[in-house]
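Below is a structure I'd like to ask you about.
With one protein chain withheld, the remaining protein chains of the complex are depicted in position.
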Amino acid sequence: MAEKEAPASAQAQGDGKLRKQIQFADQQFEFQRRPTKKGHRSLSRSISQSSTDSYSSAASYSDSSEDEMTPREKRCGEARVHEDFCVKNIGQSGFGRREVEIAQQEMPALMALRKRAQGDKPLAGATIVGCTHITAQSAVLIETLIALGAQCRWAACNIFSTQNEVAAALAAVGIPVFAWKGESEDDFWWCIDRCVCADGWQPNMILDDGGDLTHWMYRKHSEVFKKVKGIVEESVTGVHRLYQLSKAGKLCVPAMNVNDSVTKQKFDNLYSCRESILDGLKRTTDIMFGGKQVVVCGYGEVGKGCCAALKGLGAVICVTEVDPICALQACMDGCRVVKLNEVIRQVDIIISCTGNKNVVTREQLDRVKNGVIICNMGHSNTEIDVASLRAPDLTWERVRSQVDHVIWPDGKRVLLLAEGRLLNLSCSSVPSFVLSITATTQALALIELYNAPEGRYKQDVYLLPKKMDEYVASLHLPSFDAHLTELNEEQAKYLGINKNGPFKPNYYRY
Amino acid sequence: MAEKEAPASAQAQGDGKLRKQIQFADQQFEFQRRPTKKGHRSLSRSISQSSTDSYSSAASYSDSSEDEMTPREKRCGEARVHEDFCVKNIGQSGFGRREVEIAQQEMPALMALRKRAQGDKPLAGATIVGCTHITAQSAVLIETLIALGAQCRWAACNIFSTQNEVAAALAAVGIPVFAWKGESEDDFWWCIDRCVCADGWQPNMILDDGGDLTHWMYRKHSEVFKKVKGIVEESVTGVHRLYQLSKAGKLCVPAMNVNDSVTKQKFDNLYSCRESILDGLKRTTDIMFGGKQVVVCGYGEVGKGCCAALKGLGAVICVTEVDPICALQACMDGCRVVKLNEVIRQVDIIISCTGNKNVVTREQLDRVKNGVIICNMGHSNTEIDVASLRAPDLTWERVRSQVDHVIWPDGKRVLLLAEGRLLNLSCSSVPSFVLSITATTQALALIELYNAPEGRYKQDVYLLPKKMDEYVASLHLPSFDAHLTELNEEQAKYLGINKNGPFKPNYYRY
Amino acid sequence: MAEKEAPASAQAQGDGKLRKQIQFADQQFEFQRRPTKKGHRSLSRSISQSSTDSYSSAASYSDSSEDEMTPREKRCGEARVHEDFCVKNIGQSGFGRREVEIAQQEMPALMALRKRAQGDKPLAGATIVGCTHITAQSAVLIETLIALGAQCRWAACNIFSTQNEVAAALAAVGIPVFAWKGESEDDFWWCIDRCVCADGWQPNMILDDGGDLTHWMYRKHSEVFKKVKGIVEESVTGVHRLYQLSKAGKLCVPAMNVNDSVTKQKFDNLYSCRESILDGLKRTTDIMFGGKQVVVCGYGEVGKGCCAALKGLGAVICVTEVDPICALQACMDGCRVVKLNEVIRQVDIIISCTGNKNVVTREQLDRVKNGVIICNMGHSNTEIDVASLRAPDLTWERVRSQVDHVIWPDGKRVLLLAEGRLLNLSCSSVPSFVLSITATTQALALIELYNAPEGRYKQDVYLLPKKMDEYVASLHLPSFDAHLTELNEEQAKYLGINKNGPFKPNYYRY
Partner (left out) sequence: MAEKEAPASAQAQGDGKLRKQIQFADQQFEFQRRPTKKGHRSLSRSISQSSTDSYSSAASYSDSSEDEMTPREKRCGEARVHEDFCVKNIGQSGFGRREVEIAQQEMPALMALRKRAQGDKPLAGATIVGCTHITAQSAVLIETLIALGAQCRWAACNIFSTQNEVAAALAAVGIPVFAWKGESEDDFWWCIDRCVCADGWQPNMILDDGGDLTHWMYRKHSEVFKKVKGIVEESVTGVHRLYQLSKAGKLCVPAMNVNDSVTKQKFDNLYSCRESILDGLKRTTDIMFGGKQVVVCGYGEVGKGCCAALKGLGAVICVTEVDPICALQACMDGCRVVKLNEVIRQVDIIISCTGNKNVVTREQLDRVKNGVIICNMGHSNTEIDVASLRAPDLTWERVRSQVDHVIWPDGKRVLLLAEGRLLNLSCSSVPSFVLSITATTQALALIELYNAPEGRYKQDVYLLPKKMDEYVASLHLPSFDAHLTELNEEQAKYLGINKNGPFKPNYYRY
């Protein structure tokens, strides 16, 4: 699903997944997770700040009312210190279980994996330590891994994103999970540590989202780390950190980059955003889309998805682009390509999907009309120059959850959504089906790494083999009652490919 | 524009550009261009057979009525032997000139190149021998090359595709062109030879489409060939032949593969087919699309384009696919994914876009309903098993140009378009704008190769640099009144890219 | 906006606004509004039952926690008996005012009316008694009427739909409003009575939604009623009741049917549903639409809107229809037309938009697959035979607000939304812009009736003059920055119309 903060790269991806320069070095590894008591993010954070952004309020069921004691304190202070989990309230497991069951219905590939692979238990013997968002969807993944034979211990990759009820549901069936919504920085590392270290536990596989678990093990438990057989990493950030380790010659474990698989990329960006842009705008503003003038900044996959959805409901779309190829695609798709300044006075909605910074500036917002809606579907929270709006001449008024009116001295109001953070993570739900693609890819990557013959994978970062990418897709086809055609021998020979795939060369663009 | 016959490959491209096993070896080089008097293709042809298919009847203005003498005979037999051209009828040049002028309006990038580069004449000194389809659009290219400083001699790459009026128009302004519609095999090579060899002429650049010119020079005029500075090749076939030469260590000249540039690929397939499928079906059958049940075999770029267009007019679409990733895309785009046999009895139209062979078989056609329309948008003429329809129990009736009724014993009629050859080449026009993309790419590749500093290009096959790909796109934006946004320094730095591009990594999928 | 219960008619409207046989006679006039304490509807209700259905949970901000005393009790029992309003909590007026201000931004025509008509106060002297849903949007209407010169007293037309904060905001600025969420039957009539009768108050205009106010005045305050100058009625139900009164020769006041104006019809049905179907499904189920198989029952305006929206996001649509003309339209729009039974086993979502009853039956639901979603966008709560699901063999589980899992003995779950009531009213918001159309029409109808010269309107029911319909539309165009073209004299003469409209004959279909 959502990318965490994008790392540095000489090559930008351009569709909201661009990379930012990060200095990574061991001595600089100070991971500052110090939200204040009120949950505000520390502005001094140097990396992974988006990991605190990226929770979906829409998917958060429980009230975040503050207890006196944290789950960790309660566990320590009581007779419960021997419990092999730490969650907010084990009593919420019933509700959590129901959410897991609902999620299962939209994650058909994992359920199919459970069925198909149950016989031979391809993960028998695997001891997996995981660090991801703790949601109903990841619960389906974790329980699938266990069904495939693995043992698991799990922590959250984000201090805010844990669905407490789901964590409770996992704990209730005996899975060692250490996570709750609103962890402190210290809690965060404590939870991870509980997952890495336990009596009689030597993890041999890592499933990570953002790289925090990997680096904690690398730095704090290097002996344990060296015995790991493989790492599966999902996020742009985590992948970047792995490549840096590898480049520095310090990656002693094979790692699989599942972020760049085709199915994940297309679903995360084009298809997922096609749905979430409407949902996010509607839930926050109740706006009617018909006839609205919208400018979409960036026509990568995210921008393409946004435009497709909005056009379907009768919006009039303009696009801004820096890349002439994407600009030409926008033209051919019926969008006018403009500079933001040309249309800034007329537009009703501004959606930023560039992956770039300061795409929407104070100077431009000075010229928008009253009531314009501004939101970010791109990356991180840098696209809209929100800082420039926190100025003495402007008044902020919180009108609904995730909706601020920024009020100009003349009374003009600009509706800023999610304070410029990612709209789809903050204000819409992400369909389980989209998450299913990613989770399945993770499961297959674990199976592949765990079962690969000696020597297939060295101490490097690998892309998911194309054939497995195709396999992930094929596992999702039955949900659509879709029936694949099979090549006959003659046809496969004519095409010069194996009749079971892979069907396309690596450079194929889809 | 249109690909010529696709060569062999271990990796199929799957979107109608698949490759077929070809044995290429010098001793086997028997290029059999022997159309009968009636224009039927010799079935014994081993290569480039599609070069005789790939002319657009829609773009052919003149009647193909047979003269007594060929243009070559006339030229030889008369006092005109010293004319440095050989065309059908120089008197048609007025009409041809008008067509060239019409084409210019839709080829803005070439016209812009003429303007921008006219000052410094980047092709001054270049002596280009070319072998392409001779159409209004290639005339615009040729005259652009000349405007950029080059000298040119030109032949046709296909014995049927020459627009005689356009050839006349070129000859009329003094360009040595040797081409007419309906050349014999022998004429074909004679024309090429006239372009290669002339008094005081040493070609230093080759622009080829299909590789025939290149190989003629390689085999027959190796001394001339060795002095060539660069080859620009457009077609799948020609590119394949270059890679084979290179692999065999026999390519003594740097070559540029313009076939695989992004802009060309996207325009040739997705956007061009989106328009031509409707045009091709309408011109041949006058069918109403609304509510028609259509099965599109293959959901690569070509299939995606066909589906998009047909959905826009209210057709109900099913898709067949062998590749689960493309199948999943079809699902997400609202197409049911089926096996052909599941829907064969209900569909009104079958469109094959796979690049595969025998996708639509006699057995299946036995089960279609009366009046079904069958056509090929994919590759070559192998997709529909037309041979199986030339059976004693079936009657063929030519009802219109390019439309045959194949009649079953029970009276059922199947409408076969273009005898199973490519519908878009046979029955629709290709917009000049699409051809403009390719032609501009060719021109830029020539400029790059001709001006590259010593050592930049070795005796190998190169892809167009990504930045030039972006430049081709940018030259086409003004037609759409599209305005690119420019990165500022800070943003470029944030993205880690040069503010003038390239903007995306090579693996970016667009 | 939403229609209340549809009345009887020999002619059905077919787009979800069908009419049901109602016996209306004075002696039968027993309006039974007796929700139990728990808010369940009395099944014995004979009319206007939908008035208790049709509140939007999405638009309800305040918690419905039960106080000890009702607002009416509080007002009576305290020193506040002389307050000329009765609302839940006047302290909430600040929040309500902000919602009103937000709504104003999307109701440009009313704001324009305020500006344009403020000079001459066309409603000066008008004393309007109103009975509508009490929402931010109706507050904008009420305050517009006052700005135009009218005095107003207002009650709610529905015991559940009042937004308490908005009622408070109106009261806070001195408007006599009597309404709160969760009125009892008795409260309901008491509130209406407070609006009709007050010291020194003789209402001369009625604005009604559903006809309850009109009939209360007709029966209980006939002397007051006779002095009324005009009635404006919005709902299908209310209009029907007026026609019945008229037919019975008992309508002593001119009435305007604003329900059947073009703009209202098109916006309420096609455009509004196009947006709300996605919103309603997303908020309740978080489902991904891409590739989902959906059957839409009924292809009237509502069905057309639903299909358009869902197709835009990649759903595969089937339609059921009884009317061959609408069925043919569905075909031409690319939807397969089927009987529900043909697809019942495959579909993922069933949306009923027929206005008919028992369109989706228990027998059919016995055959759907696990996880299917069922909802009603049509009319009333009769479309889905929900009663048949309240059977001993089925288990109901409330999984979220407005979402029930109905569980079959074999474990199969059907997701029933809003218990079969209208999805768009229960689970999505209605954009203010859509409501603006209706509200503007109401305001104009009041102005017309109030200012019409003696004799223009008799004691009958009238449609809004076409020219005013066009005027409503024209007032909404500036929001879209749309610029109308004006006919010149010559053109108007050629067309045989007035250059200022009306532009179309009454039978024009749009």
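Things worth noting here:
The letters A, B and C name the chains in turn, as written, and every chain counts its residues from 1.
Keep in mind that, in the parts below, a contact is a pair of C-beta atoms (placed from the backbone, for glycine too) under 8 Å apart; a residue touches a chain by one contact, two chains touch by 3 or more.
Being a predicted model, the structure only gives us computed values, none of them experimental.
Only one of the listed residues, B:Glu106, B:Asp193, B:Asp260 or B:Asp385, touches the absent chain: B:Glu106. When the full complex is taken into account, the listed residue touching the unshown chain is C:Thr263, out of C:Ser93, C:Gln244, C:Thr263 or C:Gln402.
One of B:Gln118, B:Asn370, B:Gln459 or B:Asn488 touches the chain omitted from the figure, and that residue is B:Asn370.
Of the listed residues A:Pro71, A:Gly290, A:Gly303 or A:Gly355, the one in contact with the hidden chain in the full complex is A:Gly290. From the options B:Arg98, B:Arg367 or B:Lys467, the residue with contact to the chain not on display is B:Arg98.
Although one chain is hidden here, its contacts on chain C can still be listed: residues 8-15, 18-21, 260, 262-263, 265-266, 271, 301, 320-332, 336-340, 342, 355-358, 382, 469-471, 473-474, 476-477, 480-487, 490-491, 493-497, 501, 503-505, 507-510.
Contact residues of chain B toward the unshown chain are 58, 98, 102, 105-106, 271, 274-275, 278-279, 282-283, 286-291, 293, 308-309, 311-314, 346, 370-371, 397, 399, 413, 428-434, 479-482.
On the side of chain A, the interface with the absent chain consists of residues 290-291, 311, 314-316, 331-336, using the contact rule stated above.
Operating definition for what follows: only the chains that are shown with their structure count from here on.
To overlay chain B on chain C by their CA atoms, one rotates by 180 degrees, a value rounded to a multiple of 5. Among the inter-chain contacts, the highest number of C-beta pairs connects A-B. The chain closest to the protein's centre is A, with centres computed as averages of CA atoms. Averaging C-alpha coordinates per chain places the centre of chain A 42 Å away from that of chain B. The distance from the centre of chain B to the centre of chain C, with each centre set as the mean of the Cα atoms, comes to 58 Å.
In terms of their C-alpha centroids, the spacing between chain A and chain C amounts to 40 Å. Multi-chain contact residues of chain A (touching two or more other chains): 271, 480-482.
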